[in-house]
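Omission of a single protein chain aside, the complex is shown with its protein chains in their original locations.
Coming up: subunit A.
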Amino acid sequence: MAPRTLSEKLALLADAAKYDASCASSGGERRQSRDGSGLGSSGGAGICHAWAPDGRCISLLKILLTNFCIYDCAYCINRASSGVARARFTVDEVVTLTVEFYRRNYIEGLFLSSGILRSPDETMAEMVRVARTLREREHFRGYIHLKTIPDAAPELIAAAGKWADRLSINVELPTETALTRLAPEKSLRTIHGAMAEVKARGEAAKDCTARGTRAPRFAPAGQSTQMIIGADPATDGQILRRSARLYGDFALRRVYYSAFSPIPDAARTLPLIRPPLMREHRLYQADWLMRNYGFAADEITPETAMLDLEIDPKLAWALAHRALFPLDLNRAPRELLLRVPGLGPRSVARILAARRYRSLRYEDLKAIGCVIGKAEPFISLPGWSPRALPDAENLRARFAPPPEQLSLF
């Protein structure tokens, strides 16, 4: 077989990376190259350079170093026993693609992951070599995210953190039982061990010691992880509790959720139906409530339950706590305002700012930027008071989409 061209490899290894949900390039160190000593800048909000027809932002060159893999994770298209076409980049090919794309302002940087070629250590070492070459030879100051292989030696994880902005280690599945069954070569202990390692090194790099010396730079944009949804019977309640623990124990910046794509395979007992994309969406919304709105996992859904697919989790919470509403917009504290459907952190900040000068009226709601139709049943202020809150079922019906629309998912 003729060797694959760069373009063919790019097609295969970008295609293989498309299941990774993360494309974030924000946070981390402020760097720039105004003085001509290098290429690139980073820090602050990430930039989307394009949008794909799947509605996702393209911000990084997201590719696999190789999709050859000696492991056999049942949910993965690159597993050893899969019939997928294989390819492998050299270190220099990845470096060149990154730099040339970057110079043309197509991307913010590189998100590199890989199947496991030969051994976890060898593969990880090659990924580190890519990052190091970019930094040392190309003086590249853009964003680098490396997907770390949990079984790799701690020295390699340390080296990865030296060159990368962000590291991620995928927990893959919500429960240990599922991991053992579907990813026989992986273990939860190793995954958590690697996450703890990344957390500890990141913290060390931030603290100065008593003598004023600093531990080496380490992944300033922190770590993230991804969980596959719908390949095992875990409930949304279990998943959210798992995420809450991951945020707490390992100081993760983000947990990404990826709806499982069915891969028919008689040898394993994987479901043949793809979970609705809406489930993934609701999990992201619930995750967002935990991170930005002060919700605890317990408040969002019981451990054994699934999220409501028809209405968002914040609305579901408000409907379950109708006694709290309507809230007086001119008096309610910030924490409670944040619980009103249709009000986000920004509109709440505006309400608080405006309240300092005068009392708010219904006519002001538009300027505040809240979703009026959604908020109305839950608030009161001069010019507006909702009639007695209708019973929960009616209110739910007002927001839930008509049933036939569900076939879209």
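Heads up, the rule we're going with is that contacts are C-beta pairs under 8 Å (C-beta built on N, C-alpha and C of every residue); 3 or more make two chains touch, one makes a residue touch a chain; residues count from 1.
The definition used in the following text is that contacts and distances are computed from a predicted model.
Only one of "Oligopeptide transporter permease", "Biotin synthase", "DNA polymerase" or "NitT/TauT family transport system ATP-binding protein" fits the UniProt record of the hidden chain, and that name is "DNA polymerase". The chain omitted from view is touched by exactly one of A:277, A:296, A:320 or A:397, namely A:277.
Considering the full assembly, A:83 is the residue among A:3, A:83 or A:333 that touches the omitted chain. Residues of subunit A in touch with the missing chain: 6-7, 10-12, 14-15, 17-19, 32-41, 47-58, 61-62, 70, 77, 80-84, 97, 100-101, 103-106, 117-119, 139, 261-265, 274, 277, 350, 353-354, 357, 363-364, 367-368.
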